[in-house]
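For chain A:
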Amino acid sequence: MAKTESSLKNMFLTLLVIALIAGTSLGFVYKFTKEPIEASKLAKQQMAIKKVLPEYDNDPASEIYELKSQEGYVLKAFPAKRNGELVGVAIETITKKGFSGEIKIMVGLQPDGTIINYDVLEHKETPGLGSKMAFWFRPADNSAEKNNNEKNSFFKWLYGIKDGGGGNRSIIGKNPGKSNMKVSKDGGDIDAITAATISSRAFLDAISIAYVTYTNEKNKTNAKTGASKQIKEGGNNE
Partner candidate 1 sequence: MLKTFSLGGIHPDENKLSADAPIEVLPVPETVAIPISQHIGAPAEPIVKKGDRVKVGQLIAKPSGFVSSYIHSSVSGTVDKIDELIDVSGYKRKAIIIKTEDDEWEETIDRSPDLITEIPATPEEIIKMIQEAGIVGLGGATFPAHIKLSPPPGKNCDILIINGVECEPYLTSDHRVMLEKGNEIMVGVQILMKALKVNNAIIGIENNKPDAIKHMITLASKYSGIVIEPLKVQYPQGGEKQLIDACIKRQVPSGKLPIEVGAVVQNVGTALAVYEAVQKKKPLIERVVTVTGKSVKKPCNLMVRLGTPVSALIEAAGGIPEDTEKIIGGGPMMGKALSTPDIPITKGSSGILLMPKKIATRKPVQNCIRCSKCVSVCPMGLSPYLLMTLAEKAIWDRAEDEAIMDCIECGSCSYTCPSSRPLLDYIRLGKSKVGQIMRSRTK
Partner candidate 2 sequence: MNKLTVSPSPHVHSGDSVKKNMYGVLIALLPALFTSLYYFGIGALIVTITSIVSCVLFEYLIQKYLLKKDPSVTDGSAILTGLLLAFNLPSNAPIAIIIIGALVAMGIGKMAFGGLGNNPFNPALVGRVFLLISFPVQMTSWPTPIASRLAYTDAVTGATPLGVIKEGLAKGDIMSDLLTKIPSFSDMFYGNMGGSAGEIAAIALLIGFIYLLMKRIITWHIPVSVIGTIFIFTGILHLANPNIYISPVFHILTGGVMLGAIFMATDYVTSPMSRKGMIVFGVGIGVITVAIRVFGAYPEGLSFAILIMNGFVPLIDKYIKPKRFGELIKPAKA
């Protein structure tokens, strides 16, 4: 079969046809995957919300409202209700003080501000260092660690790895209003991730932002009307 000649017409037509075919197929694939893509995005959020909140029977995602923090971040809040009563709120909070950029965290607060749980959504911290925040600020799972410890005690000595590593690191069940949510180096109550103080600081910063913004907003609206519906509208207006 002879090769097609490189005339303007041929070139034009070829590229046009190829683009046409490419466009068509892409368009269809896009249509096909659009839903699953959105679904998977949503699923991720749902999972996070679920993880940081107690049992609820409403759809927090549909009752989403926005909060504006003092720093100017816009935080998303997902209220969870059981039998129509507010049992907690999941807040997607943010900080820019991370070791390398933004950190996004979903934190669940009880209506009084006590931390229920958290989930790190996005971060660019160093794997193995800053990334440890995903589990660091939770109660340590001691039993498994102990087991390991005994087996590896010689190696741990060789590598100079000390056990424990910050006894006071969990933020779960603490209320930022009542305890000092800073790393112990800065005079707070929480032990930082070893060798990643910056990330730890940023992490706690994000949590504090969520707490402060939430309680401020609550106090304000409480003073005014006492209904959370208003807050949502207020958020929308901005």
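Following the convention adopted for this analysis, a residue touches a chain if its C-beta (ideal position, glycine included) is under 8 Å from a C-beta of that chain, and two chains touch if they have at least 3 such contacts; residues count from 1.
Regarding selection, all candidates are chains of the complex that A comes from, given by their letters.
Every value quoted in this text rests on a predicted model; they were computed, and no experiment measured them.
Touch between chain A and the candidates 1 or 2 in this complex is found for 2 only.
Listed in rising order, the residues of chain A touching candidate 2 in the complex are 99, 129, 155, 157-161, 185-187, 194-198.
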